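Heads up, one of the protein chains got dropped from this complex, but the rest are sitting where they should.
Showing subunit A:
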């Protein structure tokens, strides 16, 4: 059984006098123990909302409705009361966020921000907690950890801050780590370091990783399985290699095609997907991607496309998928080793 099984998850924000906004509209995917799973899509496709819904961290406001299931190790997270959720968060499921500066409390030393997790979930206090915190900082590659414990977030560099956040997330050896765009706010060189660190931690501890990103380079370098999200639904699921070699959904094809390439000629134009994510959710009659789709046919309008499962364990939501063999070569093959 999968470690995390998200089934038909939907999130709507309703406001009095306004049409309800569907941020996530029936997302299903699963994460196996120790697996690295990618959740990929453009801004506004519902990636972050999905992760926050799983964690129970969506802003509590009237009109928020979360439907479906998110079963973690046999328990439906969405049905838990606030206390049980707090027990699981940080201990069994931990999360890393996008902007390391704003994600750290500016007025509290790094040390306390690490030890408070240890105190909460592992009952560690005082010197023992401080020692463990220093060991954690050391493990995520922060030099001179004892001194850093006394410092404040503004005294650390961006990469160090993200390392500190990772240290807090892995403090209780969670079984699932959710990383929401963990490298977006960082310099490219630092990005590579952080991804390398995450990879290493996942490999060493056997923690499963749900990687939320819009960056296909991150996916190519890390993920075992990839879920492509569009308009609040998963439109394609596949293992990494087949996905890059033979994308079936036209949206995945578009995503891969829009990555700028170094080996492209100077005069060659970039290749974006035309249009933008429409906020026409729930899915209208037919495919939400149809208005932007290059392979659009008459059948695309009318019925929303069903998920098609193929014999090799892939699935896609399209009535006119890209034919096999795929036309787009897998990028950066050498990085996948």
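By definition in this document, a residue touches a chain if its C-beta (ideal position, glycine included) is under 8 Å from a C-beta of that chain, and two chains touch if they have at least 3 such contacts; residues count from 1.
Methods note: contacts and distances are computed from a predicted model.
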item	value
Chain not present in the shown complex, as UniProt names it (candidates "Carbon-phosphorus lyase complex subunit PhnI", "Rod shape-determining protein MreD", "NADH-quinone oxidoreductase subunit F" or "ABC transporter permease")	"ABC transporter permease"
Residue of A:27, A:53 or A:88 touching the missing chain in the full complex	A:88
Identified contact with the non-displayed chain, of A:69, A:120, A:199 or A:239	A:120
Footprint left on subunit A by the chain that the document does not show	55, 57, 59, 62, 82, 85-91, 94-95, 97, 99, 102-109, 112, 116-117, 120-121, 152, 154, 165, 168
